[in-house]
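Removed: one protein chain of the complex. Kept in place: all other protein chains.
The block that comes next holds chain A.
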Amino acid sequence: MVLSLNDFIDLRIRQPYKRDELTKFVQDLEQLQLPDLNSLPEITEEEKQIIREDFEYKKARIGLDDAWLEASEPEEPVPILRDTVEILLEVKNFLKKAESYRADDKIHALEKDWNRLSIKEDQTGITPDCIFSMTELVFKKEKEEGNLKLKEIIRERLKLDFKWPSLDGKEYPLTVYKRFADYLRSINAFSIGDFGHPLFLEVFTEPYANQFRYHFMSKRQTNLISKPEWFYEYLLKTFRSLRGFFFNLKKCEAFPSCSLLTVFILMLNDLVKEKLSHTAKFDDYLVHLTHETLHYTVHLKQYFGSNHDYLIDFLFCQPSIYERWLNLETQQMNAKLNDIKSSKDAWDMALNQVNDYNFTVPTKTTVRFRDMMESTYATLRLLPSFNYKVNFFEKVQLEPLQHYVQWLHSFYEAHESSQSEALPGSLQPTRQSKTTDVERMCKLYSNFYHLKEWIDDYEDEEIYIEIGSQYGYKEHSSFFNIKNKIDALKTGSFRLILRAAIQMLQPLINDYADIDTWRIKDQPLNVDFATSSVSSEILKVQNALRTLLKSLENILSGASLREVVYQLGIVVENWFVKIIMSHQFSLRGGIQFARDIMQILLEFSYYPLLTFKKLTSTVELLSLDTGKEMSVKDFIIAIKDEDHQIVDQLLKEKGIELQYAEVLDVLYRRVEAWKD
């Protein structure tokens, strides 16, 4: 039945079209008789407003029972106005066009028309709302059908030209690609499909998406929640195999506005999101999943030029995922740190890690801690945004580092305040060598040394400079606070090495200092003249020194070793000079002493910077035999009388490099200076 316009509008206000009445809607519109526009008067805006308000009132009254009114008011017919007829005419024309364009597979060409129509508004408010919604539904349906057809055409063409989806592993000439691209352009295959991507890609991605779902989203052995690297590897392999294909298409300028490969990657990544959401719920797999996702993102950037931190951003934006992951990483680090601290071979030397760069042999603790930190550094670099990096650095790197330094600090304090305390997992307590304490201190020093080295090297990395710059520390140092502490501990532990060495040698030096036979002219009894002409006490000192130096050379090297040995040399020199200054020597005693000192200086012969000038000059004076022309007393008088010519000549002759006052001090130690 053909309705009049008034009845049609009235009917559709009371009974709007349902979604499944599309065909009826199209038929009704087709049969609807619209009056001539020119016959309808123009009305002003105010009149339109009045009519709108009246009609709103009327629409609101629909369905209400006026029970208390004796007679219902007679309904006025729906006014037929120009605006309403215009809109209905446009809708009718649009539907006609849609019908014809569908037949020609050109439905996408109506997109602009629809956009224009959809924003139209009947200011009188008479046109039923369902008209626009039904028109939109019709258009969408037509589009979907058009897309399905187009997709089928694209599929057939792909199979024909490239034997898709296998792509046959063959290299096709560029002309094939060009022809294919031209064909796609002609059928408008790059128009945006239902899912917001070019239609061509929606078709192209289907088999890969199906394969992905089959292997990784269904009940298969390949669908393991603990193995995200499998599906990432599958995706990367797919991208690698199709890179050539997309590259050739790009050459033909198939779709200049964006990279088809990038969109293809994004489309497959969308599939992964579901897997990520599912796996991220399990704490046991979250850390591994995050690491694999980071690596995957880096691979995409490196090999496929993808600028998106797509999946990792998606993962971290899930509620509380980022905080949970960070906490899990921190817990893992703390657990590893506890393992390192309590391992039995923590303080054993890692001899296989020695290289030319380091001046100490690292302990196994150091090596493990360094490896632990380097694994987190790799993750830090891969994180997408700066805020993530800063949080990660503070919680997962800085905090464990502070705990580790605190742990080492406790050892340092224990050693500083007491004689010795066994480090856990250290040398066997039954086999205590003389140099045990020195070795302990060297190990402690080695830890601080390597920590400082590691921090110095890492602070040159860009990421740490950026973090340090955010903190505002000097020279953009991100480890500023802890670095000063480590430096102080390194210096302190260096002093502990010296202290241990001094403690080791001091008793032997004291024994030597107790010898009081230097002033005797005859040979004393304690000289082991059967085997050598040196004192037995000095032999003990020499052996201890040799063992000590060897022990130091095993653990230290380069600048560290030299500094320790130089400091030790200075201490030893001062000791012997003090011994000289607290005894009196005859000529025989002086010669004896000189021989003893030579034994000690032999041990330092590999360190040419240790000249022991003061000691050798002093010893030279002690054993000075000026002859009958000038006695020691005469020499003293010559110095006091400032007879520098004679004095300088003699000093130069003997290679003595001391000031006159120092020479006098030493000469007063000679007994000849006090007796005739």
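As a convention for this text, a contact is a pair of C-beta atoms (placed from the backbone, for glycine too) under 8 Å apart; a residue touches a chain by one contact, two chains touch by 3 or more; residues count from 1.
Quick note on the criterion: contacts and distances are computed from a predicted model.
The UniProt record for the undisplayed chain lists the protein name "SNARE Sec20", from the options "Mediator of RNA polymerase II transcription subunit 21", "SNARE Sec20", "Ras-related GTP-binding protein" or "Lipoyl amidotransferase LIPT1, mitochondrial".
Contact with the undisplayed chain is limited, among A:Glu156, A:Asp457 or A:Asp634, to A:Asp457. The chain that is not drawn here is touched, among residues A:Asp54, A:Asp487 or A:Glu662, by A:Glu662.
For the chain missing from the display, the contacting residue among A:Leu148, A:Ala414 or A:Ala559 is A:Ala559, taking the whole complex into account. If you put the missing chain back, the residues of chain A touching it would be 357, 359, 456-457, 460-462, 465-466, 468-469, 475-476, 558-559, 562-563, 566, 609-610, 640, 659, 661-662, 664-665, 668, 673-674.
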